[in-house]
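Entry: chain A
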Amino acid sequence: MKQFAVVAPADLASAARMLAEPNRSALAGGVDLLDLLKLELAAPAELVNLKALGGLDRIESAPGGALRIGPLVTLNQLAASPAVRERHPALADSAAQAATPQVRNLATVGGNLAQRPRCWYFRNPDIVCLKKGGTKCYAVAGLNRYHAILGGGPSFIVHPSNLAPALVAYDAAVTLHGPEGARKIAVGDFFTLPKIDPRRENVLKPGEIITAIEVPAPPARARSAYLEAREKQSFDWPLASAVTVIGLNRADEVAYARIVMGAVAPIPWRAPSAEKVLLGAKLDRALADRAAQAALAGAAPLAHNAYKIPIARAMVRRAILRAGGIPDETA
Partner candidate 1 sequence: MIKVDYAPMPFVVAMEDAMRPDAPAVFESGANVGSPHVNETGNVAAGFESAEASVDAVYTTPVQTHVSLETHGAVASWNGDELTVWCSTQGIFGVRDDLAVHFSLPPENVRVITAYLGGGFGSKFGAGHEVIIAAELARMARAPVKLMLSRAEEHVATGNRPSSRQHVRIGAARDGALTAIELEQHGSGGIGGGSGSAAPYLALYRCANFRTRERNVYINAGPASPMRAPGWPQGCFALELAIDELARKLNLDRLEMRRRNNPSPVRALEFDLGARAFGWDERSRTPKSRGPIRRGVGVASAAWHGIGASGPQAQCVAYRDGRVAVRIGTQDVGTGTRTIIAMVAAEELGLPLRSVTAEIGDTRYLFSLPSGGSMTAPSTTPAVRQAAAHLKGKLMRLAAPALGASPEDLVISDGVVRVRAEPNRAIKFADLCRRIPGDSLAADGEHVPNYGGYSMTQAGCQFAGVEVDIETGIVRVTDFVAVHDAGVIVDPLTARSQVNGGIIMGVGFALFEDRRLDPQTGLMVNPTMDDYKLPGVFDTPEIRAYFVEVANGITNTGVLGMGEAVHVAATAAIGCAVADAIGAPVRDLPLTPDRVLAAIGAV
Partner candidate 2 sequence: MANEPVNLSARESGAGFCAMLRTKFSYFRAPGGARLIDPASATACYTCMRTQRPFGPDDRPAGADSCRGADRACFVTED
């Protein structure tokens, strides 16, 4: 590990200025950053400690149910918050199922969104892959059982964040503060595909800090669900996850639908074709099945990860049924 200094900014503006200098990293919980430092995948001279800034660790809820989540809110805080549980249970569940209790106590929402991928070629200090400025993605011809089945190329990482698919499904927005001021963008636009730039996973510019995540109240009568499939039940990353937000009209037809998958693509992967299958129809198992088929219709697996397709499909189908209140055989 290279030597580094930890600095405490006085306010947001100075934090943004410090971070705009080359070789600086924002430090939140440090869960991912410290790993990157140990692997020498990041070697910043200074860590700008966001915890020195006040007021970024709160969850505020508006009367209608909209949430404003500070970037330093921890995953455990998010999972346990009654306000989040009530109107945005899929977000709470996505936090509750991530990592381990110890990690969730440290890991923050901002850090979760900005964490680097888990690809074992990326994380291997002896390999310089496309994402690290090299010339090839080793997953293409290598060991790719956990890699992308959707949206891949030229790099095939999957985005590691549990929260991101839930935030996309709830139409959340992030506020980014940079040296030139603030901007607010949809969480769906925060993440970026490798074909645009394989070295990055999001649009954060130098100096920009995630300062808030705003989650609107879901439409009336909407119900939501988060499900993930893990090889191990303790301490593991999902093979695939699915978030569904479903609103029914008075005739019990689907009037509103969001379907987003995690761990299958380099970004949280929304499936509009699957949403279309649901819209205007009455929910039942067969419909959920068709929507799940549609969600994975475009999947393009690599040599060793085609098995993730049926798993993702099962997650989508089950999440639809759960959100739709239809008894799930695995309940």
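Candidate entries met the following condition: all candidates are chains of the complex that A comes from, given by their letters.
Observations on the structure shown:
As a working rule, a contact is a pair of C-beta atoms (placed from the backbone, for glycine too) under 8 Å apart; a residue touches a chain by one contact, two chains touch by 3 or more; residues count from 1.
In this text, all values refer to a predicted model and were calculated from it rather than measured experimentally.
When the candidates 1 or 2 are screened for touch with chain A in this complex, the one that qualifies is 1. The part of chain A that touches candidate 1 in the complex is made up of residues 118, 120-121, 123-124, 126-127, 138, 141-143, 145, 229-236, 239, 304-307, 309-311, 313-315, 328-330.
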